[in-house]
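Every protein chain but one is kept in place in this view of the complex.
Moving on, here comes chain A:
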Amino acid sequence: MISSIFSQLFQTLLIVVLAPLLLGWVNQCRAWLQNKRGAGVLQPYRVLHKLFHKDAVLADNASSLFRTAPYIQFACMVLVASIVPMVATDLPFAAAADVIALVGLFALARLFAALAAMDIGTAFGSMGARREMLVASLAEPALLMILFTPALIAHSTSLTTIVEALAHREFVLYPSLAFAAVAFAMVALAENARIPVDNPATHLELTMIHEAMILEYSARHLALIEWASAIKLSNYSAIGIALFLPWGIASAGDWNAVPLALAVLFVKLLLGGAGLALLETLSAKLRIFRAPEFLGTAFLLAVLGMLMLEL
């Protein structure tokens, strides 16, 4: 019991503390691919440090919703981080929420982000919120469909059970899982405001989605939001790894496998981050009205993957 609580705390802290590092790695890879020197993988930590030491500025008409929203977003992401198995499947907390509740947690964080963006009443905030909701309303059903495919294979919607079932089976070629993996990559790009749908580095009013929502935030609130979106990226990477590349994740109570699992996880994240940077460098941002088509394709792939299980 003590050991599983320790495992739980360890994994949650691992994601929360190392999430900015993954973001820094992705940014560094992008800088390298663009022939720039880059700010180093530790830059997100420096930004967070700077923001936490500033004084917060709030708009006069900001309600308490605006002030509490960053804490809710951060808490949602930490909660998700404690459900997704990264190193070991020994997570007592994971019993509290299955994959459907997981999607719900993401939705809750997004809802508060959108509400807070509209709370101030600036044009950019509400525009960003509306665009975010447009993307989210299409990404969410696709994400659910994607999660159903591994859930049907493992006969369970609990993430730890799915990982146990998928990681410790003999090699079977599942076309469904391949379809679901591609669809998941597309949804993850859209949900994390990465390039084909949104550009995380832009402040151009015509194109920004996520950045438009958080323009009014400063200091510790902004730091929490930035940190939360870094954790979100790590969470999505962790879910992708858990569902589609689960080999190496230690099973419950198997403490000897943990160092190896940690090493495998770091290699996977390094490769995944470099892959994301490569994808972002190679592709151009879509027009916002093309985003529904992009996510429609993801939904199509997910549904096809699920139907293919019947064969």
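What we mean here is this: contacts are C-beta pairs under 8 Å (C-beta built on N, C-alpha and C of every residue); 3 or more make two chains touch, one makes a residue touch a chain; residues count from 1.
The criterion applied here is as follows: contacts and distances are computed from a predicted model.
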Identity of the absent chain, which is to be given by its UniProt protein name, from "Hydrogenase-4 component E", "Cbb3-type cytochrome oxidase assembly protein CcoS", "Pyruvate dehydrogenase subunit beta" or "4Fe-4S dicluster protein": "Hydrogenase-4 component E"
Which residue of A:F66, A:F112, A:F179 or A:F244 touches the chain not shown here: A:F179
Absent-chain contact - pick from A:A101, A:L245 or A:M308: A:M308
Residues of chain A (touch criterion as defined above) contacting the omitted chain: 172-173, 175-176, 178-179, 292-293, 296-297, 300-301, 303-304, 307-308, 310-311
